[in-house]
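This is the structure I want to talk about, given as structure tokens.
With one protein chain held back, the other chains of the complex are shown just where they sit.
Think of it as A, B, C, D and E in the order they're written, each chain with its own count starting at 1.
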Amino acid sequence: MKYFDDFAIGDKIVTRARTVTEADVVNFASLTGDFHPLHVDAEYAKSTRFGERIAHGMLVLSVATGLWSPEHLLQWAFIAFYGMERVRFTAPVKLGDTLHVDFEVVEKQDKGNAAGVVNLRQSVMNQRGETVATCLVKLMIGKK
Amino acid sequence: MKYFDDFAIGDKIVTRARTVTEADVVNFASLTGDFHPLHVDAEYAKSTRFGERIAHGMLVLSVATGLWSPEHLLQWAFIAFYGMERVRFTAPVKLGDTLHVDFEVVEKQDKGNAAGVVNLRQSVMNQRGETVATCLVKLMIGKK
Amino acid sequence: MKYFDDFAIGDKIVTRARTVTEADVVNFASLTGDFHPLHVDAEYAKSTRFGERIAHGMLVLSVATGLWSPEHLLQWAFIAFYGMERVRFTAPVKLGDTLHVDFEVVEKQDKGNAAGVVNLRQSVMNQRGETVATCLVKLMIGKK
Amino acid sequence: MKYFDDFAIGDKIVTRARTVTEADVVNFASLTGDFHPLHVDAEYAKSTRFGERIAHGMLVLSVATGLWSPEHLLQWAFIAFYGMERVRFTAPVKLGDTLHVDFEVVEKQDKGNAAGVVNLRQSVMNQRGETVATCLVKLMIGKK
Amino acid sequence: MKYFDDFAIGDKIVTRARTVTEADVVNFASLTGDFHPLHVDAEYAKSTRFGERIAHGMLVLSVATGLWSPEHLLQWAFIAFYGMERVRFTAPVKLGDTLHVDFEVVEKQDKGNAAGVVNLRQSVMNQRGETVATCLVKLMIGKK
Partner (left out) sequence: MKYFDDFAIGDKIVTRARTVTEADVVNFASLTGDFHPLHVDAEYAKSTRFGERIAHGMLVLSVATGLWSPEHLLQWAFIAFYGMERVRFTAPVKLGDTLHVDFEVVEKQDKGNAAGVVNLRQSVMNQRGETVATCLVKLMIGKK
């Protein structure tokens, strides 16, 4: 188990990767009800500056949380997902792109005896090394 | 069609609502691979300070985007989801809670001839009038 | 294999049954994008004449086709789903209701050498013996 | 809110569009249990007159209801989905086809003080301008 | 209804077939949380001896049970799925492969008055006639 005390500024974490398929985009449109033509209308999407359907921004962030989760988060004394800062969608994610997350610990906020907030700079990267989304993730982590 | 020019500071929008069911939480765990016991292990969840399983924070934000989407976003000259600021998860969402979104236009950033960024303060509310998540949503909207 | 020639007016077929769960209603809202509050907003649904969420009419018809399919349709020289007549939704389907289909062959339309249209009166029934949907199903079936 | 009184014979409505993907066909087979080889067996489908897998007829109708739903139905004083007449599947829908709905108000049936039935001729169209399904949709709509 | 007494050593059963699509693999990863890169990371999969993503072994077995189920199992006096012996995954299943099951009754174990266990040798076959998985399936079947 990794505690608040065990995180150091500058620590880096690289997650495994996952391909965002057409099925994932359909399933996310389904789950949320966000059937914007940019995501689910192949004809319309051809006419946009992207030239094809792209994944929902929130799907990209959601896939990212799934990539942290099992091997990393479950090994940490995780208490709560506190929030995010400066979320930016910096490049389109096309159907078939493969994403992973690069994390860096950039700040630690001590919140007293029991816990603190670890701030991780998250970069969601595609298979061409492009950053598709960035944000600061704030996780409440227990102390020893 | 509603353009950047048509948004005014102080405009308010209330979306329809949707119940976050056990099936939604299972489907979101599935989509993302985030099977944290807090969301999918009923026995473990009893032992936490929540006393029962709760929805993923990112599911709450994702459901929110689905509530904006069809009746609102599709009527706007929407170009891109630019980003979010100060995302905070302020209260747990329990299985069976019913959520809607309260929006208020709080800032407009002119980006030149073609478009601007409309900043909306988003409050995701449950059926008891509690705010479960807040953030600033930044949408790139076309000009007339 | 059962051919057009083998169907007789008055033949009756009873399918197996299936419970329409909350998960099915959520999954159908998802698949179609039809998140009408009557189906997915538990608070709103309390205020309607139904007093609770009900299944989508089209989900009821879709579940019905799934009940015909494997043990019946796959044994027939099925060519195409030709159409339906007089579709009526006659009673609400609540989450947890268990449905089956009663079929009766009511007309045969010979379409020449290769095939004909078998007309089946479909009654979708719940566990209390109430008819929740009725229609005439027209199936193109091959001849021997 | 649009009431029974506000609909006029001849009114036309065009919905947004949506691509019916392989994932949608798999998800619909799943939801209903209708795994007919015409929809889910690529080898078998090659041997049919269609030459490839096609979407379920009921999936086409279900997708259509999802296209009416958020931007149209939710703005109407909708009470109930009354029924359908003369449902016909007029052309196959292939995986990857993009569908939208053309509606025309063709009849209004006054049902007394509170509501009436609006009859809409529905044509489900693909991206090549072909009609893939037609029917008369009967919606119970409230009066002012 | 087919009873224990009605099965004879050497009886053969061939099921219908089904294509295992990318959507099925995504949906199975989702259901189970098994997002191993071999199944969901197209870039990684290129580097393996398979050269592309392959279906989960347990998905192959699960699809197989769905192929027995409606037309076969539902016609039998099925009591319980007793177990399996010697499960082997003998060839990779690629996305788009079409599978069916060949069954042969190889042993019957009488369990007294009410029921017996029928042992079926299951071969899951792809569209090129290759065996992708084998096992002995043990089903408890009622007597007349």
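Heads up, the rule we're going with is that a residue touches a chain if its C-beta (ideal position, glycine included) is under 8 Å from a C-beta of that chain, and two chains touch if they have at least 3 such contacts.
Computed from a predicted structure; not experimentally measured.
Only one residue in the set E:Lys12, E:Lys46 or E:Arg88 touches the chain that does not appear here, and it is E:Arg88. One of C:Arg18, C:His56 or C:His72 touches the chain omitted from the figure, and that residue is C:Arg18. Against the chain not displayed here, chain E makes contact via residues 18, 24, 27-28, 31-36, 56-59, 61-63, 65-67, 69-70, 73-74, 78, 80-89, 135. Listed by residue number, the positions of chain D touching the unshown chain are 27, 29-31, 33, 35. On the side of chain B, touch with the chain left out of the figure occurs at residues 21-23, 26-27, 30, 33, 35, 37, 40-44, 53.
Everything below uses one rule, namely that only the chains that are shown with their structure count from here on.
Equivalent interface to B-D within the set A-E, D-E or C-E: C-E (over half of contact pairs identical by residue number).
Between the CA-based centres of chain A and chain B the separation comes to 16 Å, rounded to the whole angstrom. Look at where the CA atoms of chain B average out and do the same for chain C: the two points lie 36 Å apart.
In chain E, the residues that reach two or more other chains under the touch definition are 16, 21-23, 26-27, 30, 33, 35, 70.
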